[in-house]
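Complex shown without one protein chain; remaining protein chains in place.
Letters A and B mark the chains in the order given here, with residues in each chain numbered from 1 onward.
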Amino acid sequence: MSERTIVRSGEGVPATTAGTLPVRVRSRWTRILLSRDAVMFYALIAVVVYAYTQVPYFASTQTVGFLLLDVIPILLIAMPMALVIITGEIDLSVASTVGLTSAVMGVLFQAGVPIGVVLVLCLLLGTVLGAVNGFLVTALGLPSLAVTIGTLALYRGFALVVIGDNAVANFPQELTRFSTSKLGDTGIPVVMLLVLAVALVFGVLLHFTPFGRALVALGFNKEAAAFVGIRVGRAKFWLFVSTGLVSSLAGIFWTLRYSSARSDNATGIELAVIAAVLLGGVSIFGGTGSIPGVIIGVLLIGTINYTLRLARFSDVVLSIVTGALLIASVVAPSIAEWARGRLHARRTARLELQRAAAQ
Amino acid sequence: MTTPTLADDIPVLELHHASKAFGAVVALSDGTIEILPGEIHALVGENGAGKSTLIKVLAGVHRPDSGDFRLDGKPVSFGTPADSKAAGISVIYQEPTLFPDLTVAENIYIGRQPRGRGGLISRSTMRAEATKLFATLGVPIDPERIAAGLSIADQQIIEIAKAISLDARVLIMDEPTAALSGVEVERLFGVARSLRDRGAGILFISHRFDEVFGLSDRITVMRDGAFIATHTTGSVTVDAIVREMVGRDISALFPKEEAVIGDPVLSVRGLGRAGVFSDISFDVRAGEIVGLAGLVGAGRTEVARAIFGIDRYDAGSVEVNGVPLRPHDPQSAITAGLGLVPEDRRKQGLVMELSVTRNATLTLRTALARFGLISGAREHALGEDWSRRLQVKTASPDLPVATLSGGNQQKVVLAKWLATDPQVLIVDEPTRGIDIGTKAEVHRLISDLAGRGIAVLMISSELPEVLGMADRILVMREGRLTATIDRTDATAERVMFAATETLESTP
Partner (left out) sequence: MLVVVTATINPLFLTPQGVKDLLLNATIVVILAIGQALVIITRNVDLSVGSILGLVAFGTGTLFAVYPGIPIILVFVIGMAFGAVLGAVNGLLVTIAKVPALVITLGTLYIYRGVNNAWAGGTQYFAGDRPRAFSSLSTDTIFGFPLITLLAIAVVVGVAIVLAYTRAGRDLYAIGSDPAAARLFGIPVTRRVLGAFVASGVLAGLAAVLYASRFNAVGATTGTGLELDVVAAAVVGGVAIFGGSGTVVGAAIGALLLTTITSALTALRVDKFWQQAIVGVLIIAAISVDRLVSLNRARKLRVSEARNV
C-alpha cells in the first residue's frame, strides 16, 4: 500500500478532534519502491520470470507477439476507463461499443465505402456513443452503472440489427496484415506504438495537467471540487466521450486483427477491462489510481491468462482467474484496512497501558 | 446565579457535571441539567456552548468521560442510542431522519410493526394506530402517504408521533423550530404542551427568545461547555439571559486593525431564490469586513453559495467591480476575484485525501501549467511557500491534509484562496471547531487581508467574533436582511434581537 493513501476522510472521527496524528515520513525513494504500483510491477516480473523458465514455449518472440496482440484492446480501453473510475463513475458499455463499431465497419465496407472514410466514420460513431452515455449520466444525473448496463444491451443490440448473423471478412490485406505486423524480429506488434501513444496521452492528462488534477480532486470529493470551480459534469462528460472514442479504436483493431466484422466481437471484455483497472490500483470509490499502475495491471492479467493457456488450461477456465483477480483487488484493501485497524487498536491500548503504568 | 431549583418531584432525568472531550478539544466541561416530569425546559446558549454535545450525551450517542447521569434518581449509563430509546428518551434532531420511500405509518412503527394473524404485519392496525396518534396530536397527515416530499414541519410531527408511540417519558428537541414558519411553530408547541400535560418531560433548544419565553417553564443557560444557571421562566428577563449567554469581554479577543476602506468591490442586488432567501442587497467595500449574522437556517450560507455560483438564484444580480458575474459558475466567480472559504471544511473546503500542497494549489491548476503541463517543482514550491507563510503545522506538505488539526486545515483552505490573490473573500464560519490559539491566528489573518484592501464578507454564528471583527454587521432572519448595524452601534443585544425578533424595525 502506498503511504499516500493512508487516510480516507475520517467518518467516525469527530470533527473537533485536534492534534496532528503521528505519521511516518519516508524518503522519496523508499516511498516509490514500496508503492502499490511498484509491488504490482514486482509481481508482474515474478510471473514473467516464472513463465519464462517453467512454461514451455513461453520464451519466444512469438509469445511476446501474441500476448501483446491479445492485450491491446484491453490496454486501449483501460486508459480512459481508469479515468472514468477515478472520477467515481463506471462504463460497462465499452465492449458493446467495440462490437457495434466492428459491425458498422463491416457493413459500410461491404457497401463499398472507401476504407479511409469507414475508419473515420467508425471513430465518429464511438464518439457519439460515448457522448450518449455522458449525456445520460451528467445531464440527466442518472447513475452510470445503470445507464451503461442499458447501453451495453442497446449498443450490442444495434450491432445485431446492423449486421445480424453475418460476418464481413474481406478487408484490405494491407490493413489486416498491418494490424498484426511486428517491429523487426522483436515480436512486438507495430500497433503497440499507437497504444503507447494513447497511454502517453492519458498518462500525461491524468498526472501532468490541470484537468488531471481536477479529476483526482473530484474523484475524492465532488463537492469540494465544485467549490474550487471545477466543472464536474463537463469533465465527466468528456471522459465518457473519450471512452467511446478509444473503444471504437479498439473495435477497428479487433476487426482488422481477426479480419472479421461480427456483432458478437469482444463480448464480455468490459469485465476484463474493469478487472485490470482495479487490479492496477484504481479505487472503485474514486480518486486513487495511476496510468502506469493500470498498464501493469493489464499486462499482469494478460500474462497470467496467456501462461495458463500455454500450460493447456482451457480458455473458459481463465474466466475464473479474471473474476478472482477482480474480487481480490477490491477486497484486499478492505482486509488491509481491517488489519491496520486492529494493529492500531493494539498499539493504542499498549500506549495507554504504559501511560497508566507511568502514573 | 441560581442553582437548579429542587422541586418536590424527583427529576425524570438528571445529569450533573458531565464532561466530554474529543482529543484535545473539550466540548463539554460541566454538563448539568434536570428535567422534571410535566415541564417544558428550554436550553439556551451561543453556538459552541456545548448544547448539542449535552443532548448527544443524553441520547446515548456520546458516552461522557465523567459525570453523574440518573433516571428517576437511579444512576444509568448508555452505550448506544438504542439504550437511550429503550429507557424512554426520544430525541428529535434538527434534520429528521425518516425513510423517504416508506409510508408515514411505517416510519412510525418500523421494526416494531403491529402483527396480526399468522405473525404478519397488520397494516390496518398500523394505519388505525397512526391515525389515532395524529388525531390526538390534532394534525391532518395521511398515514398512508410516503414520507418523501413531506415538509420539515410534518416530518418533525411524525418524529414526535414516533416518540409518543414509544411512550417516551423524555422528549428532546434540537432546534425544532429553526426551519418552521409561524403557523407550524404554533402547531408544534400545541403538541408539546399536550405532551407536558400528560406528564412527559420536554427539553428543547432554541435561539428564539419569543419561543423560549412563550413555551418553557424553566430555562437553563450554557456557555463555553459549562452550565451557567437554571431559571424559572417567569422570574427572569431576556436581557439577563443574553448577558449570561455572552458573558465575556469581547474586544480583548478579537483585535480588528483599522483599515482604509475604499470603493465597493462586491455588490449584491435583489438576490432571491424561491423558498430560501429573497431581496438580498448589500455592498462590501475594499478593506472592509462585513459580518453576516443570524441564526442557523436564516439563509446566510445559502446567500454565500449563490453569490459564489454554487447554487442557482431566481432573481437579482451579483457584481464585482461593476462587472456582473455569470450565475451558477464558480469558475467565473474565481476568475473575477472571488474566493469562498466554505462552512464545512471537511466536505467542501478540502479534499482530505490529497496533500497540503495539492489542496493549496487546487485553485491555481491552470496558472501552474506551462504549455498545458503542470510543473511539479513549481507546484511544490508554491505549496511550501504558502504553508510557510500561514505557518501551517505539518511534518511535510506532501502529507494528506486529513493528518492536520482542524485549525491547520483551515489555514490550508485560506492559503488556497490567498494564492489566487482575490479581491473579495467570503468566509463562512471561519473558526468553527478550531482551538482558541489557532482561532486568534485566523482572526489576525482575516484582519490582515482587509488591511491589504481585500473586501471580506464574514458569516459567523459567534457573536463576539462578529462584534469584534466586523466594520459593519448585516443580520438575516428567515431569508431576509433584517438589519444593518454599524460597528460603533453594535451590541450583542441588538444583533440578537434583529436575528430573533420579528418586530425589530430595520434602521
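In the analysis below, a residue touches a chain if its C-beta (ideal position, glycine included) is under 8 Å from a C-beta of that chain, and two chains touch if they have at least 3 such contacts.
Here the structure is a predicted model, which is why all the values come from computation and not from measurement.
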Tell me which of A:L160, A:L175 or A:L310 is the one touching the absent chain. A:L160
Residue in contact with the excluded chain [from B:I152, B:I261, B:A395 or B:A440]: B:I152
Residue in contact with the excluded chain [from A:P56, A:P114, A:P172 or A:G323]: A:G323
Over the whole complex, note the residues of chain B touching the chain we left out. 81-82, 97, 99-102, 106, 110-113, 119-121, 123, 148-149, 151-152, 181, 274-278, 478-480
Just the residue numbers, please: which parts of chain A touch the chain that's not shown? 90, 136, 140-143, 145-147, 149-158, 160-161, 164, 263, 271, 274-275, 278, 284, 314, 316-324, 326-327, 330-331, 334-335
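By our rule, only the chains that are shown with their structure count from here on.
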Give, as an integer number of Å, the spacing between the C-alpha centres of chain B and chain A. 43
Of all residues in chain A, those that touch chain B in their complex: 4-10, 14-21, 23, 25, 204, 208-210, 212-214, 216-217, 220-221, 223-231, 287-288
Sort out for me which residues of chain B touch chain A in the complex. 22-25, 27, 308, 310, 330-331, 333-334, 340, 342, 345-355, 358, 362-363, 365-366, 368-369, 372-374, 376, 393-396, 398-400, 402-408, 416, 433, 435
